[in-house]
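What follows is an incomplete set of chains from the complex, kept in their original frame.
Chain naming follows the written order as A and B, and within any one chain the residues start at number 1.
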Amino acid sequence: MADPRFFKAAGPFTLKGLAALIGAELCPGASADATFDDVAPLSAAGPRDLSFLDNKKYVEEFMTSRAGACIVEASAAESAPDGMELLISATPYQAYALAAQAYYPEPSFEPGVSPSASIDPSAHLPDDCLIEAGVVIGPDANIGAGCRIGANTFIDQAVVIGENTSIASGVYLSHCLIGARVLIHPGVCIGQRGFGFAMAASGHIKVPQLGRVIVEDDVEIGANSTIDRGSGPDTVIGAGSMIDNLVQIGHNVRLGRGCVLIAQSGVAGSSRLEEFAVVAAQSGVSGHLVIGKGAQIGAKSGVIRDVAPGEKVAGIPAVPVKEHFRQVATVKRLASRKGR
Amino acid sequence: MADPRFFKAAGPFTLKGLAALIGAELCPGASADATFDDVAPLSAAGPRDLSFLDNKKYVEEFMTSRAGACIVEASAAESAPDGMELLISATPYQAYALAAQAYYPEPSFEPGVSPSASIDPSAHLPDDCLIEAGVVIGPDANIGAGCRIGANTFIDQAVVIGENTSIASGVYLSHCLIGARVLIHPGVCIGQRGFGFAMAASGHIKVPQLGRVIVEDDVEIGANSTIDRGSGPDTVIGAGSMIDNLVQIGHNVRLGRGCVLIAQSGVAGSSRLEEFAVVAAQSGVSGHLVIGKGAQIGAKSGVIRDVAPGEKVAGIPAVPVKEHFRQVATVKRLASRKGR
């Protein structure tokens, strides 16, 4: 069970209530009114817990689990241990995510403005926001209803923030328009000038960076990530994109809807990722490229050419993932040969 | 045009005024007194805008651009569309940078000290500085004239900052001497103890780090980058160096004048980069190396040997860039061979 000092559980829920919440089916003969207190992984779950099976690798754990209830695909139902209640879903992990959200909803907050916050009188700030200690909000900033702004965060002049957005502590926002229901983790920096200058032996000459950052609705941005504003065009983070920690986004980058950028990856200036593209950890995308819809870039790769929609690439430089594995195997084989 | 909520344009300027500002020549018959309101890229520019052509790839855009005026090399003049005014420069991008700086000068600020700043009475702080909310300045710190210190930034005891330096929000400065006209982006950490310890099975033993960080004049340091202080010698960032976001500089590193370190790159302890060396994104330089003047390290490379002045290297481990491309091509060829 989650540490009650940090988490407050909202259960119990009935089996039928859960089914409705997560869009799952009850099995014939299920105890629709049975209640369950909490969510837990198969190995840790007990009779009062709801769990899930999403991966065939864990079927054995499933078959011996003590979980009181479990979300599974229909095909797994016959393997369930005696007495386990089942919720049938075509997408058990998605269904589990919804159940876990019901058990552990985002904590609510008491609106208010800390006396130690510094808010410019020209800023727009609805009454139902929580502004924590040390927050600084500049002139003409426009904060949406229901926002929570964490301690010591800085919001520069004219920044716009949509409704129900949550910004953690120590965040920096300038030259940007942030959407609704966005989650920004601590230490994130958005809107500083991009890395634009004319190189010259007499001293590099800075090029003013005249664009903004547009963060669309439902985006999440991980701790200490950095997003530079555009140089003239805007930098755009598409709706529902998930950005992990320590990620770098250069000026003029455009992410489509639902992109996923995993920890310590980076996208260089003016590249465009179409919707649902995935960049795995510690990978880099060079500047001025197009990464197609649903393309996937393997971890620690370096992409220097456009990637077609749906294509999976890996390696430095990145090539189609099958070719990458062939390259790795070839080098391994050649290096191990007798009589090299 | 730049979003007026975030940017204030200073134009219009006359063609001859611009020529003087940026060191360009008017063409014979140019309308020296014609005025232009703004800067814009070729594709977006209109009749009231100044643009530039720096790269042959964009000649076609140039030939069809609606820009009222354009900075070009002399050789491109004959391709200009009818009615476009030309400013002739041997280095159009540098000239454009200067023009853009004239159109969008750094915003001025009203000096003053926020009532929520905490400034030690022994710190030296000229009247013409702007100290934003929540700034903390320690004993004996010495701030230069005309500095701007952003909200919630921490400046530790005895830190020295030169004139007209601009430090963003949420910055940490300790054990360092910062030059004049330096630009430090949000979340930067300078002067924390380096990663120095004697490894021991009974528990690693920390080695006191007794040096400083010297940041020379006109340096720019990107968001959330980290620069450790020296272990005994100093860590030095040479004048005019440009450091991008999320860059790591280890203890005792010395950068010469005008070095360029692109996003998420790192330089390990005691390495020295001579002037105008370039380290591309996500690359690493091992410890105790010398990277020669003007050397260039390709993106995502790992440098484990000295690099000669002017040399271009790439790969893990980094080799001369031609050899790197040959290696990549060789592996590709061998992996694709029939009958492997």
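To be clear about the criterion, a residue touches a chain if its C-beta (ideal position, glycine included) is under 8 Å from a C-beta of that chain, and two chains touch if they have at least 3 such contacts.
Quick caveat, the model's predicted, so the values are computed rather than measured.
Enquirer: Whole-complex copy count for this homo-oligomer, where the file places 2 chains?
Expert: Spelled out: 2 chains shown, and the full complex contains 3 copies.
Just so we're on the same page, only the chains that are shown with their structure count from here on.
Enquirer: Can you work out the whole-Å distance between the CA centroids of chain A and chain B?
Expert: Centre separation, chain A to chain B: 29 Å.
Enquirer: What residues on chain B touch chain A, complex-wise?
Expert: Within the complex, chain B touches chain A at residues 2-3, 5-7, 39-41, 44, 91, 93-94, 96-98, 100-101, 103-104, 114, 116, 132-134, 150-152, 168-170, 185-187, 218, 220, 222-224, 240, 242, 244-246, 258, 260, 262-264, 276, 281-282, 299-300, 316, 328, 331-332, 334-336, 340.
Enquirer: Report the residues of chain A in contact with chain B in the complex, numbered from low to high.
Expert: 116, 118, 134, 136, 140, 152, 154, 157-158, 170, 172, 174-175, 187, 189, 192-193, 195, 197-201, 203-208, 210-212, 224, 226, 228, 232, 246, 248, 250, 264, 266, 268, 282, 284, 286, 302, 304, 316-317, 319, 323, 326-327, 329-331, 333-334
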